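One structure below.
Apart from one protein chain that is not included, each protein chain of the complex appears where it belongs.
Labels A, B and C are assigned to the chains in the order they are written; within every chain, residues are numbered from 1.
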Amino acid sequence: MNGQVLRERLANDFERVRAQTEALVAPLSAEDQCVQSMPDASPSKWHRAHTTWFFETFVLRPAGVEGLSPEPYAILFNSYYNAVGEQYDRPSRGLLTRPSHDEVTAYRQRVDESVLELLRAEVDDRLAGRIEVGLHHEQQHQELLLTDIKHLLSCNPLDPVYSRDASLKGDDASVPAMRWSGHEGGIARIGCGLPSFHFDNEGPVHEVLLQPFEIAQRLVTNGEYLEFIEDGGYERPELWLSVGYDTVKSRAWGAPQYWRKEHDGWSQLTLHGRRRVRDAEPVVHVSFYEADAYARWSGARLPTEQEWEVATSEPEPAPLGGRAAAVHPSSPSPYGAAWQWTRSSYSAYPGYRPAEGALGEYNGKFMCNQYVLRGSSCATPTGHARRSYRNFFPPEARWQFSGIRLARDQG
Amino acid sequence: MNGQVLRERLANDFERVRAQTEALVAPLSAEDQCVQSMPDASPSKWHRAHTTWFFETFVLRPAGVEGLSPEPYAILFNSYYNAVGEQYDRPSRGLLTRPSHDEVTAYRQRVDESVLELLRAEVDDRLAGRIEVGLHHEQQHQELLLTDIKHLLSCNPLDPVYSRDASLKGDDASVPAMRWSGHEGGIARIGCGLPSFHFDNEGPVHEVLLQPFEIAQRLVTNGEYLEFIEDGGYERPELWLSVGYDTVKSRAWGAPQYWRKEHDGWSQLTLHGRRRVRDAEPVVHVSFYEADAYARWSGARLPTEQEWEVATSEPEPAPLGGRAAAVHPSSPSPYGAAWQWTRSSYSAYPGYRPAEGALGEYNGKFMCNQYVLRGSSCATPTGHARRSYRNFFPPEARWQFSGIRLARDQG
Amino acid sequence: MNGQVLRERLANDFERVRAQTEALVAPLSAEDQCVQSMPDASPSKWHRAHTTWFFETFVLRPAGVEGLSPEPYAILFNSYYNAVGEQYDRPSRGLLTRPSHDEVTAYRQRVDESVLELLRAEVDDRLAGRIEVGLHHEQQHQELLLTDIKHLLSCNPLDPVYSRDASLKGDDASVPAMRWSGHEGGIARIGCGLPSFHFDNEGPVHEVLLQPFEIAQRLVTNGEYLEFIEDGGYERPELWLSVGYDTVKSRAWGAPQYWRKEHDGWSQLTLHGRRRVRDAEPVVHVSFYEADAYARWSGARLPTEQEWEVATSEPEPAPLGGRAAAVHPSSPSPYGAAWQWTRSSYSAYPGYRPAEGALGEYNGKFMCNQYVLRGSSCATPTGHARRSYRNFFPPEARWQFSGIRLARDQG
Partner (left out) sequence: MNGQVLRERLANDFERVRAQTEALVAPLSAEDQCVQSMPDASPSKWHRAHTTWFFETFVLRPAGVEGLSPEPYAILFNSYYNAVGEQYDRPSRGLLTRPSHDEVTAYRQRVDESVLELLRAEVDDRLAGRIEVGLHHEQQHQELLLTDIKHLLSCNPLDPVYSRDASLKGDDASVPAMRWSGHEGGIARIGCGLPSFHFDNEGPVHEVLLQPFEIAQRLVTNGEYLEFIEDGGYERPELWLSVGYDTVKSRAWGAPQYWRKEHDGWSQLTLHGRRRVRDAEPVVHVSFYEADAYARWSGARLPTEQEWEVATSEPEPAPLGGRAAAVHPSSPSPYGAAWQWTRSSYSAYPGYRPAEGALGEYNGKFMCNQYVLRGSSCATPTGHARRSYRNFFPPEARWQFSGIRLARDQG
C-alpha cells in the first residue's frame, strides 16, 4: 500500500475508535463520568481525557503541535509515564470535577481535528506507528471504561442500569457437556511475529517446550461454579492458595463479585441491570484465586499462557472498533465471553526489550505480581482480540470480565 | 400572634431558606455537586437531598404525607439517625451518581410543595416546631456545603473558583493593636433561656462560677500568625499538646490549611480563587491544636466557652436566610469572620436532656472528643448566629472557617 | 522537721518504693518482663528502667552524678520528655531484649546507691522535691506495670497466672442495695491545697458552682452489669455516644475486657488466673463508653470530677509503698476497688501553670481527648491515692482497673 492509502485507513480507524469511546459514554451523565469508585478504577471522563492526552503527548507534540490544553492537563491525565513528567495522585482522579465533561469533550475534539489534519499531510512511519499504538491504547481503555463504570454502579443501592440494550444478554439454553482437546506437547512457537500491530510484550517470537496436556473446549459456567459454592468451596482452605484463602476471609468473599444471595437464589448485577444468575452463562468476575481454587476442586488446573496460545487458532479478523457480540460458553471459539486466567505469572519473554522512550513504560514495568489472562470478553472492542494478546491483572482483581478455562495434564 | 400569622411567617422563612440552599449551589456543576473529597465532607447534592429528607421524615411523614421519594432514599439520605433506620456508608456518599442532580432538584420541589401545602392548613405546634428545626438544620448544612466544596476544589491543581463575586474579600487595611476586655468573674448565667429557637444543647440555663479573666477584642490575624510560623512554632514541641504535635508531624503541617508557600510569600485558596495571604485578615482554617499552640506561644490561652458567652453581647437580630457580610477582625462584634475555638470539651450542660425521639440524636450523642467553637463565620447564614450557639468539631478539624480569639487570666 | 529527719524519711520512702517495684516483678520471668503486648502498654523491664532513668535524669545528673548508664539509655528510657532529648519509638519498646533483665537490675542498684548517698549528705529542697516526684512517678508505674502485665498474659491461650497469692480475691458475699448520697450543690472548693505532695494538675485550688446532685454509695457490680448485657445493651445504639457505638462495633465488644463466655456463664481473667465472674464484685475493665452507656441504661449518669471530689472525704493516711487491700464494692470508702470514670474531659484547672522545665511535660500536654478517672484501684500502691488525684485515659481504654460509680441530678 502506498502512503496515502495507509493514511486514509489510519484516519478511518482513528475516527471510528474515537467515536466508539464517545458512544460508550453516551448512556452516562456527567456525574456518572466523574466519580471514581475505587483506586483501581478510573472515572469515564478521566479515561476520555487520558486517551486524548496520549495522542497529544506522543503524536501531536512530537509533530510540533502545541497549545491544545492548559498546562496542568499534562499532569492530570498522565497515568504513569515517568519519562514525560509528574502525575496526579491516582486514587484522587475522581476529585477532578474540573475540567468539566464539556471541557473534556472539547479537548477531545481539538485533538481529533489536529490528528486528522496531520494525517491529511505526510506522516512518517514513527508517527503513524504511534497513532496506531494510541488507537489500541484507547481500545484497552474502552474495556476498562465499561468495567470501571460497572463497579461504580454496583456501589449504588438503586441498582442503576448502564444501558437497557439487551443484545448482550445470554439466554437460558442448555450448555453442552465439558469436552477436552488433547495436545501432544513438544516444541511450539509462542508470540506474535506478524507485521501487523501488537504490543511489545507479545514478542519476540520464541520456542518453548510443552508437556502433553488437555484443554477445555468451553469456559466454566455459572451452574458449575454454583456447585463449587454449594460444596463449601469458599470454606475449605485445602482448595486454595494460602494468600488466596486469606483474601477470601479478610474480604468475606462467598461468590463472584456482583452476585447477591436472594431469598430464592442468586442474582447478579449486569450492565443492563440486576437479574437472576443464569446457569448456562460462563462465570465471570472471579479472581485468579477463585479460578485456581475452582480448578483444584474440579480435579483440573489452570492452563499456562503457552498452552492456551498453542491450543488456540487465530479468530476471524475483524475491523478495529465496535464491541464483540457475547459468546456462548460452548462456542468453539477460544475467545469466550470472558478473559481466562492462566497460571502464568506476567513476565518478559526471552529476549524481550521494551520499546524506546516513554512508551517503553507501557508494559515491562508491570511484570511483577500479576497473572496473565488470555482471550477477550464481551467488553473487548471488535478487532482488539489477538491470540498472542497478554492481558494481566493482580490475582485478587475481580472487576474485569474474568472467567475460567480448565486444563489438565495428559498422562 | 395568631396561628395564621405564624404559619405565614414560617412559610416565608421556609421559602427563603430553601431558596438560599439552591442559590449557594448555583455556581456549581452537577459534577461539582456529586463528588466527596474526604470522609468528613459530603457532596453538595447530598446536602441538598439530606436536608430535604429531613423535612420528609420528620414533618411530612408524621403528617401522613407519603410517596414523595423512592424507598432507598430513606437509607441514602439518612445521616446518622439510628431511630429511623439504616444509613448508607458515610465515606461513600460521593459514589451516588444517581439520583442525579436533576432528580434531587425535583425531589426538593416535591417536598417544598408538600410542606407549603401543609402550612396553608392548620399545623400543630409540634409540626411547626419541627419545621423550624428543619430550617435551622438546613442553615447548618448551608455552611457545611460551603466548607465542603472549598475542600473539594482545593484538591484540584487547576485552583478552581467557586464564585468570582468578590464581596466577601477583605482589604489590606491596617489592623488595630490587640486590646483586651476585662471581666470580674463571679456567678454568671449560661445557656439560652429565650422562647425563640435554639438547639437542645444550649440549655438548660444554669449558673457557673468564673474567675476574673480578660478576652481579646478581636481575632488573631494572618500577620500575627505568620510571626508564630516564622518563630518556628510548628517545630517546637513545648508549645503543643502532645497529640497535637503528633498530628503536626504525621500530617506535615506547617501553616493553616489552604496556605501554600510561593517563591515570594504565602498564598491561600479562597472560594474566590487563590490569592496572597493578607496580614490584616483573621487567620482561618486552623485546628484546635494550632489555636492552642498559638495561644501558648503568645503568652495567652483560649477562652472557655462560658467566658466567651459571658464576654459577648447578643448581636443585632437578623432575618433567617442570607449570608452574613464578612467581618473585619477588628470589628467590635464578637461574631468575627471565623468560628473561635474554645478550650471547652463539648459536653452536656447540667440537667441537659436530649429531645425525645429520633431528634434526640441531633446533639447529645456527639459529646465526646470534640471541642466547642463559638461565634460564627463568613459562611454562616444571616440570622443563624446566636450568643449561646455551640458549634463543635474534633480538635484536628481545619476545613471549617475556624480561627482564634485569645483570653488570659486576670491576676 | 529538720533537714536530717526529712532526708531520713525520704531515704526510707525511697528504699520502700524502689523495693516494691522489684517485689511486683518477682513472679515474672525475664521473658515476661521484656515483651510489649500493645502500643499502649510497656514491658515490665522498661518500667523498671524508665523509673530509674527518671531519678538519674532529674535528680542525679543535676547533682553532678554522671556515668551511671551507657549513653543510649538516655534515649531508650525517656518516655516523652522532649526537653531532655530524643525518645525511642514507643510501640517498639518490646524489641529491647538488651539491656537484659540483669543489666537493668544492676542499673537500678547503681542509681539507688547514688540517690541514697546523695541523701546522706545535704540535698537542697529542689532535689528533695524531685526525689519525691520520682517516687510518686514510680508508684504510678507500679500500677501500670500490673495492668500491662495483665494485658500481656491475657494474649496467651495458656491463661498464665501472675501470682497464685489469693489475698486480692473477692468473695461471693451478697452486695447491699444501691444507696445514694445527696448533695446540695453550691460553691465548693476543688483541688489540693495541702503542702504535702500532689501533682501540678491537682491545682490551683479554686471554687466551682455545683447543682444539687446525688452520688452512688458503691460501685456498679458485675451482677448489675450483666443485666445490661442481657438486656441487649451492646446492641442498642440509643444508649451510646456515637463514637462509642462505632468502637463497640469495630472492635466487636460484647462484655468487659478479659471476660469470656463459657458454656455455663462468664469467666474473667484475673492476675490470679481465670475464674468465674462473681456478681458481687465491682465491674472493672470497662471503657468510658461502656460506663457512659451503662449509666444511661440505668437512668443515671456519670459524675463530674468536681461532684466526685466534693462527695468524697479524704481516706485514712497510709504510708507510701505497698498495695492497697481490695475493697468490696459496698465499702463505705469512696476509694473502691476500681478507678471511676467521670464525665469530665481532662483539662486544666483555672489558673493552672505547668511546672518549670522538663517536668512541666508531666501532665499539661496530655489535656486533650482523655477523660478523668477518680479514686484508686486494687492495683494502686498504698498511700498513693488522694481525693484530689486526677487519673486520665482515652475513652476507649479498658486495660486499667476502671469501673463505674453512678450519679444523678437532684430535682
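Descriptive notes on the structure:
The working rule: a contact is a pair of C-beta atoms (placed from the backbone, for glycine too) under 8 Å apart; a residue touches a chain by one contact, two chains touch by 3 or more.
Quantities reported herein were computed from a predicted structural model and do not represent experimental measurements.
One chain is not depicted; across the entire complex it touches A, C.
Shown as candidates are A:Arg343, A:Arg374, A:Arg390 or A:Arg405; the residue that touches the absent chain is A:Arg343. Set against the missing chain, the residues A:Gly244, A:Pro282 or A:Gly403 yield one that touches it, A:Gly244.
Only one of C:Leu10, C:Val59, C:Leu96 or C:Val283 touches the chain withheld from this view, namely C:Leu96. Where chain A meets the chain that is not shown, the touching residues are 80, 82-83, 187, 206-209, 211, 237-238, 240-244, 289, 343-345, 347-348, 350-351, 361, 365-369, 395, 409. In the full complex, the hidden chain is touched by chain C at residues 29-35, 37, 70, 72, 75-76, 88, 92, 94-101, 152-153, 155-158, 160.
Everything that follows uses one rule, which is that only the chains that are shown with their structure count from here on.
Note on connectivity: the fewest chain-to-chain touch steps from chain A to chain C number 2. Each chain gets one centre point, the mean of its Cα atoms, and the points for chain A and chain C are 59 Å apart. Chain B and chain C have centres, each the mean of its CA atoms, that are 38 Å apart. Those residues of chain C in touch with two or more other chains do not exist in this structure.
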